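Just below is one structure, and these are the notes that go with it.
Every protein chain except one is present and positioned as in the full complex.
The letters A, B and C name the chains in turn, as written, and every chain counts its residues from 1.
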Amino acid sequence: MTSGRSNAGQYANLNIRSAMGSLTTNEWRVEKQTGFDGLHFSKNVPIPDLGPNDVLVRFHAASINYRDLIIATGEYRYPTNANIIPGSDGAGTVEATGSRVSRFHVGDKVITLFNQGHHAGPLDQRSMKTALGGLLDGTFRQRGVFSEEGLVAMPPNLSFLEASTLTCAGLTAWNALYGSADHPLRPGDVVLTQGSGGVSLFGIQFAKAAGATVIATTSSDEKAVRLKELGADHVINYKTTTDWGKTAKSLTPEKAGVSHILEVGGPGTLRQSLAAIKIAGLITGIGYVSKSGDQPTLLESFSAKCTVQSIVVGSRAQFEQMNRAVEAHNIHPVMDQKTFRLEDLKSAYQYMSEQRHFGKVGIKID
Amino acid sequence: MTSGRSNAGQYANLNIRSAMGSLTTNEWRVEKQTGFDGLHFSKNVPIPDLGPNDVLVRFHAASINYRDLIIATGEYRYPTNANIIPGSDGAGTVEATGSRVSRFHVGDKVITLFNQGHHAGPLDQRSMKTALGGLLDGTFRQRGVFSEEGLVAMPPNLSFLEASTLTCAGLTAWNALYGSADHPLRPGDVVLTQGSGGVSLFGIQFAKAAGATVIATTSSDEKAVRLKELGADHVINYKTTTDWGKTAKSLTPEKAGVSHILEVGGPGTLRQSLAAIKIAGLITGIGYVSKSGDQPTLLESFSAKCTVQSIVVGSRAQFEQMNRAVEAHNIHPVMDQKTFRLEDLKSAYQYMSEQRHFGKVGIKID
Amino acid sequence: MTSGRSNAGQYANLNIRSAMGSLTTNEWRVEKQTGFDGLHFSKNVPIPDLGPNDVLVRFHAASINYRDLIIATGEYRYPTNANIIPGSDGAGTVEATGSRVSRFHVGDKVITLFNQGHHAGPLDQRSMKTALGGLLDGTFRQRGVFSEEGLVAMPPNLSFLEASTLTCAGLTAWNALYGSADHPLRPGDVVLTQGSGGVSLFGIQFAKAAGATVIATTSSDEKAVRLKELGADHVINYKTTTDWGKTAKSLTPEKAGVSHILEVGGPGTLRQSLAAIKIAGLITGIGYVSKSGDQPTLLESFSAKCTVQSIVVGSRAQFEQMNRAVEAHNIHPVMDQKTFRLEDLKSAYQYMSEQRHFGKVGIKID
Partner (left out) sequence: MTSGRSNAGQYANLNIRSAMGSLTTNEWRVEKQTGFDGLHFSKNVPIPDLGPNDVLVRFHAASINYRDLIIATGEYRYPTNANIIPGSDGAGTVEATGSRVSRFHVGDKVITLFNQGHHAGPLDQRSMKTALGGLLDGTFRQRGVFSEEGLVAMPPNLSFLEASTLTCAGLTAWNALYGSADHPLRPGDVVLTQGSGGVSLFGIQFAKAAGATVIATTSSDEKAVRLKELGADHVINYKTTTDWGKTAKSLTPEKAGVSHILEVGGPGTLRQSLAAIKIAGLITGIGYVSKSGDQPTLLESFSAKCTVQSIVVGSRAQFEQMNRAVEAHNIHPVMDQKTFRLEDLKSAYQYMSEQRHFGKVGIKID
């Protein structure tokens, strides 16, 4: 039985404050959205009380997404709260649990959910208002209090650094591949990924785990090698291949086209995606994309007789599905060679903004 | 912005205790599972503290399900907690909200969710452990503290008594009709309901709202009239009709069979359902059913080339879908002519156990 | 048993020629795609032999779609065959059947399927190559030979003229509303239709049959009256309403937005559709649409967090679903007050090109 509700005194707030002793946290906040200099680090900040369904997480690792950078610079186009603790991706250990918590115990290893309120089923207005590191305080800190509903158990085969990268890029790729009942991904289907951003790398790994054939695009022969190592069956250099959408289509069974495209929306990709996609195939728009390039209109897209969807990460139920696959296939997220300490977050942002990384940029949290 | 998390002091527990003054509740508990006499009524019980995501509900109405009766008698085959407050169905008004509650405000009218943790998507182990009135304290009381995740807004066209009946019987019928992507209910499809229990009556109303043709069974000509008034297109008297499954099939387009059956599992119904169902149709097993009668084996059921599923009520997301339909179609749940006061719960149980009701038996809570 | 295959001599071609006597047909062909004058009418053309799975249909009615007009003028952007018999929509009587035909008997009333090879499931390359009146000979003739797989039984409540209109406009609307497992249409959902073209009128009727709330747009108060008579719950005049997408959204439950939009793609509609749609809602692009107006890019559409699909009519399985609904709800397609004789097809094209019709323009075939 998980419920303690039927016992007398069940709602009495445990004196977790005393249990938590004099715990504090070091944390970053976005003081001004004017650039990386608007980030502010505070030490020894007191931890708030735990509600009955809350969990205190001691973070050991976090990872950075492009979204974090543009929240800092003010270019992010979704609402954010003032003075927010940035970061959506984090992994750590449960240090304390509220009186009614049933999903976790002290000592459990957990990862944060991007939209804290997106538990299962389709996205809706309400869950979009619970985005970590934008509207709710995020992960670039030593400790944080989260609803037990906003965490998942960490796959045991991963390090904290690896696990932290699943929150945003991992779950987005998973949702793009497995989120649609109309477009199930089956062995023998063909998935197209673009470039070597986090979502694309996860996309290759997850698509291969499902037995799909993967076509990856890149602009560099060096990266092409790494994409093949990750499992890509075909790599197209989009700089040297005119009309690479057509090329991609020609690589598919009966030249019928690609089943699933993870569209990161760089310059000119959408037109090529429309050329590559199969009739009744699925293009999933993800991330925070360039506005330059030759852009097809929405109307033009109708000619491809495909489905185009846009997603915002995914649900906790999908996260748990993904974690089962990560464990069963012993999938290890691709990490950039550089990691940073929490104190050096600004350097990490700077490094990532220079776009020289390959794989996720991690933050170690002492 | 719904989040207050990023403001200083956000986690500070409001002194809700003072706001709630000296509020108390009158409540029933299942002291012993030996019969209705094991139910115990207490007055002026103190209300526990609100956690930050909790809502204090002042109930105005509740309704009884057959499940409540067998929990009291010890015949219920799922786990229950000792000394539980019974009742899954309740409707009331929000009297106080925790510091982080974003879904409701004081004064909002709300209904309880059966499995408090079943927010969206398929049922799982965990959400089955959050059944109200069995594992978590239920609704047969004046006031109760619930997670905001375990409540839905009440459709404005309903009275509290009517609204309370949606929790279990309403949502079960909705889930049986709308819960499967493989078996969508479309206008022109044929739904079969059995008898005049709560789920069956809701089934008729919801199927008609979706433009389906409804075949209802009953043993009484008098009830047949009422089922037709509710919208049933065909009523079959299962006592006087030999092989009523075949009769039902003969009433469908091209005699192909019934698309959706709400199987309440009375004696002999399953064999008739297998005779009535369409190839690739859906039989949904619901509720707490008789074990007598001529029972087909699971293996025999394979011959019907249909799908058989068993459900446990439904998710909050489905509840919200249902409520939109209830409001848009101004659907009013069928209430029995008798209602009882909270103090008279045992009489209500007794009345319902005599099976003379038609429609839901309501409890008024002063 | 429907099969005669296992009998000796089963494959022997019946001498249907003699059974069919000296049957001939009068028929239109698109001789040149240069305008309505390129249409040519021939009389007393011999009927080809029936294959074993073929059905000879004696047409009694047909109806015109905008597509027929632009095939004649050469503006149609999909491939067509030279000298094609135009027309996709037709209803008639079975006059003869091939030796292995099992779906129909002489005397049966039937309707043509738009993509003759689209039997069930998603659209694919192959079935798009079987479009009637473009790639395969169509319906603007007295008699025609069709595979039994390319016909459906006519709902008994309709006249031939009414029935013929289901082929293209009817099935397109049905597919837009019921074709997606990710986006099932449930009672209480909100559907938005645009203008008073054939698909939009069917959209209103089918959405109401499913218990949805319908918002229709129009530019005329006169038409608004007729849309309301058809069942529209709300009508917005898109000429006099600035930002009508926002207005539509405001009319939905919790102002969350419209669930399903039948997007006919007139000037400026797409931007309004993106404003009206619900998160995770479905916009279905249909038909042959204007290129003028303020067009959002595909990239911009990502902000709406919705799904956009483009369809080409629908499958035979969907047609049969639709016909069950048409019969069960006694839905009568909206016919324009004018009908034409087969001989007067050019006048019918001319009339329709002047866009003064309301409802489908029918062709009576003697």
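FYI, a residue touches a chain if its C-beta (ideal position, glycine included) is under 8 Å from a C-beta of that chain, and two chains touch if they have at least 3 such contacts.
In this text the structure is predicted, and so the values were computed from the model without any measurement.
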Among A:A82, A:V106 or A:A328, which one touches the chain that has been omitted from the display? A:A328
Residue touching the undisplayed chain, where the options are A:T213, A:T247 or A:S315: A:T213
Footprint of the hidden chain on chain B, which residues? 77, 122-125, 128, 180-182, 254, 256, 265, 270, 274, 279-280, 285, 289, 291, 295-312
Under the stated touch rule, tell me which residues of chain A contact the chain that is not displayed. 178, 181-182, 184, 186-189, 206, 209-211, 213, 253, 321-329
Interface residues of chain C toward the undisplayed chain are 1-3, 5-7, 9-13, 48-49, 51-54, 79, 81-85, 98-100, 102-103, 119-122, 126, 129-130, 135-137, 145, 147, 149, 181, 315, 317
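Following the convention adopted for this analysis, only the chains that are shown with their structure count from here on.
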Geometric centre distance via CA averages, chain C-chain A, whole Å: 42
Chain B to chain C, mean C-alpha position gap in Å, rounds to 41
Show the residues in chain C shared as contacts by 2 or more other chains, in ascending order. 181-182
